[in-house]
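With one protein chain held back, the other chains of the complex are shown just where they sit.
== chain A ==
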Amino acid sequence: MLMSLRHKMPEQTPDERRKNFKEVTLGYTADIAKAEADRCLQCKTAPCRQGCPVEVNIPAFIKHLREDRPDQAVAEIKQKNNLPAVCGRVCPQEHQCEKLCVLAKKGQPVAIGRLERFAADYGLSCDCEPREVGAEPLGKVAIIGAGPAGLTAAGDLACLGYDVTVFEALHEPGGVLMYGIPEFRLPKSIVRKEIDGLKQLGVTIEVNAIAGKTFTIDELFEEEGFEAVFIGTGAGLPHFMDIPGENLNGVYSANEFLTRVNLMKAYQFPQSGTPVHIGKNVAVVGAGNVAMDSARTALRLGAENVYIVYRRSEAEIPARAEELEHAKEEGVQFHLLTAPVRIMGSEKGWVSGLECIRMELGEPDKSGRRRPIPVEGSEYTLDVDAVVMAIGQGPNPLVQHTTPGLEVNKNGNIIANEAGFTSKEGVFAGGDIVTGAATVILAMGAGKKAAVAIHQFLQEKHAVKE
């Protein structure tokens, strides 16, 4: 039988999109979605499901799409995944659901992510009724951090009947979805819509509320009557390389660069109050999603040359396949097997160049990837006036340092088991703060599990009391 090809998703042309912040991919039309859904073989064993960290019932939702029931498709997905419009856009599908699709062997897996996105954008988004006005809540739960982990836990707990308050340090909820991932990849209106949905469920969101500063976890229990706390504070602490010149003007952490542009709308400066320095030639160090986002943002701000500097080879690039491809199409230039050695500066303290050294791949290291080794004497200089460091983030220690009894590992991540229990009674944790920087869907999965665990914990606690 002749294999049918995956349907492409319409998108802005590279020339067009590198000048604007609008979403790059435009989503399937109803016709394309139907045709793509028809490609699914409805496998009984559904291997694709095992690839999804939250085990979305993929064949079932695709069947609904085939039979023109997008609303039911969304309801099916939402059984497992509260933010399908987000995950359909940002999941690394090629390593997850689509990787295990039986059609993947021929290189043409069903476009599960695109279908999920189609269903979510098309269908209605509410999947449970708000608690009735006046109905007694099952208990009072605090969520720290309004990223995907916290928002998911909040939604599930609200559906179960809890009185939920989310405390967020920044002035907007959403976590990385709001301050990190750019508008052209994940429109902020989608994130806001999801958050509005939570508010309709009765979830209170308190912004400008920094756990460990504005209040402590113990105070939430002792003074504010919360019975359980979920910590989903993410991996927000930027890493630098500790090479000379990193404090020069024009050197940003990816967090700062992206926050200025996404959260603070620096691309609209001076209409928005926050400026950002746009180099003419920009080097972005790293090759994950964060690096691709930074590079493509720099292009859109008007940089003429944008370089990705990465010490391993293309095979090891951790970014989503789609982002890598988009970055190439838009003209991002790749300096692979290259590591920065120092940042050169002008008299006035501005970046004037990036000295790099070429690398070659040696024996595999702990991560199983071949270790890059510097090639002696291969130094060269990239002519750049801005550098963005996108080499990873660690856990922010504010909560850990102010919560006695909460155990952390040697990296500073909170220790929690699969279900989300930490070493401190009544305190649960999940997402990047536990695993280290990972993915949206894993953070949501952790939020879901913690909601179940919190429900169980509080029911048992209340039962003992009665």
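Methods note: a residue touches a chain if its C-beta (ideal position, glycine included) is under 8 Å from a C-beta of that chain, and two chains touch if they have at least 3 such contacts; residues count from 1.
Note that contacts and distances are computed from a predicted model.
Per its UniProt record, the hidden chain corresponds to "Ferredoxin-NADP reductase" from the list "ABC transporter permease", "Sodium:solute symporter family protein", "Ferredoxin-NADP reductase" or "Glycine--tRNA ligase beta subunit". Of the listed residues A:29, A:272, A:378 or A:459, the one in contact with the hidden chain in the full complex is A:272.
Among the residues A:86, A:398, A:416 or A:453, only A:398 touches the chain that is left out of the figure.
Annotation: of A:8, A:22, A:106 or A:171, A:171 touches the absent chain (contact as defined above).
Set against the missing chain, the residues A:25, A:152 or A:253 yield one that touches it, A:253. Residue-wise, the contact with the chain that is not shown comes from A:264, picked out of A:97, A:264 or A:282. If you put the missing chain back, the residues of chain A touching it would be 169-171, 207-210, 213-215, 236-238, 240, 242, 246-250, 252-253, 255-256, 259-260, 264-265, 268-275, 277, 348-349, 396-398.
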